[in-house]
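Structure below; questions to follow.
Each chain you see keeps its place in the complex, though not every chain is here.
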Amino acid sequence: MTEFELGSFLGCRQHSGNPLHRPRSDANGFRKAVLLGAPLDATVSFRPGCRFGPERIRTISRSLEEYSFPLRASLDTVDFEDAGDIEMPLGNPAKSLDEIERVCTEVFRDGRLLFMLGGEHLVTVGAVRAAKKFYPNLHVLQLDAHADLRDEFFGEKLSHATVMRRVLEEVGPGRLHQIGVRSAVAEEAALMTIETNYYQGSFLDALRIAVRNLEGKPVYLTVDIDVVDPAYAPGTGSPEPGGITSAELLEGIRVLGGTGQSGINLVGMDVVEVSPAQDPSDITSLLAARVVRDSLIIFAGGK
Amino acid sequence: MTEFELGSFLGCRQHSGNPLHRPRSDANGFRKAVLLGAPLDATVSFRPGCRFGPERIRTISRSLEEYSFPLRASLDTVDFEDAGDIEMPLGNPAKSLDEIERVCTEVFRDGRLLFMLGGEHLVTVGAVRAAKKFYPNLHVLQLDAHADLRDEFFGEKLSHATVMRRVLEEVGPGRLHQIGVRSAVAEEAALMTIETNYYQGSFLDALRIAVRNLEGKPVYLTVDIDVVDPAYAPGTGSPEPGGITSAELLEGIRVLGGTGQSGINLVGMDVVEVSPAQDPSDITSLLAARVVRDSLIIFAGGK
């Protein structure tokens, strides 16, 4: 680590000015990727603390190599920057979403790939609203233990438990794809059979089918870390026993990347709900960092 | 949560009088289920602390939905109550078992289903003694990493390491069914080939065979949480590497519930050996809570 890399992802150089208005490096033909933190932690119903997620993921990311052995490729080939955290007005989820939307809009306007670190799942709404402006036919792929499809939660429309209902309203029926869901209430279960694409069966099989269904469409990927079993990701607000392994999640990212033409057309993604206070050995933050590193190489690498 | 639900399982309403002598709700045809804590923690040989198990399981249970997505059913349909903890005379295992037997006898006398939270494994002896009075042909199904079949442990007859020997004496040879055992001493191994039904092979296959063997018989189910691998259940006194996953345990409960007529005829069950002090992310308590919730829906749900 050097004197200029305080706290950024994998030691990525930060820039002194506003990262969103700089000359782009697209000139050389690569797509530019932007990493952003969104430390929202306002509507968590059980164990709070995901506001510290982006910071901890960045810290722990330094224990990873830049080179991915399974991918036989290095982060060096990725033209990305860590633009820091989006400012979250304390205790005001609506304003926070507006701010996320504003910043992400700039990212998408420049044709850049978004990699966002939560924060609670609600942050996805801001990113999807921004993406929708530039990708009208946007599909959203959700890896999650919970459906998050309630209309209201404790009387509130904006909540970590309603986020995918809001996203569904944004993108429209048939454009939300759900994998890994193992907890939902009756209201959500009904919606899952009518308006969303819920993939049952083994996680990797489901992903392979989804990749085929999403062919040719712009995709926003949202990874709620609780899709993984609590043994592999204890550091999250609402853990749910019975999930996939870390190896399955990492293999899943490779499936989404595809081989040859068959991967998804990613426009942005997030990894959310990492809560360091419940993660004494940092293995949850580490897994999130690894998902982001691999995704950067796969979706933003020089190819 | 409301002002009346301090600390009860999934916010279940408590009653002001003695829960064991109230008018039963059987009138409507449903069987009544009773949840009881048995915080015995007297003979643990390595890491103590399971006395705090019932309390922590109740606390963490509030992070679960009442609706089970895999079962497509809700706890709302279950006519159960949380009757609190059985009082344990400190440092006197024998008296504690007597007290457990006394309370459980009342539960079984009313024809109600018992769901007991440990506490150390020894509590099972009290419950089985009570059940035996009403179900003379009682079979016991044990999911556990350890055989718990020693005759004595450090010179004591009543211990978490001898509990199943005492249970075996109670129900008689051939009526104890053991699945998941991966630690035993020579003395126990011998007994397992002669007097108990020890099912080898994969956990779920073993369960399916046991369900067939137990057809038509009254069954008491005891789940020692250490049947699960320490990665999924670190919070227990004597963890043993090499166990099953949380998904397998949850699927196992569904197997026991059966489809149509094929499930076991459950008269009572317990989940024991959860020790919060070794469970920094509460995932062990959470898994126990989930097992109880699913079991309540499966075995005590309105069907």
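A few remarks follow.
Read from first to last, the chains carry the letters A and B; within each, the first residue is number 1.
Assume a contact is a pair of C-beta atoms (placed from the backbone, for glycine too) under 8 Å apart; a residue touches a chain by one contact, two chains touch by 3 or more.
Just so we're clear, the structure is a prediction, and the values are computed from it rather than from any experiment.
Of 6 total copies in the complete assembly of this structure file, 2 are presented in place.
Following the convention adopted for this analysis, only the chains that are shown with their structure count from here on.
Averaging C-alpha coordinates per chain places the centre of chain A 39 Å away from that of chain B. Across the complex, chain A is touched by residues 62-63, 65-67, 69-70, 72, 74, 229, 231-232, 245-247, 250, 280-283, 286-287, 290 of chain B.
Contact residues of chain A toward chain B in the complex are 46-47, 147, 181-186, 189, 229-232, 234-235, 238-239, 241-243, 278-280.
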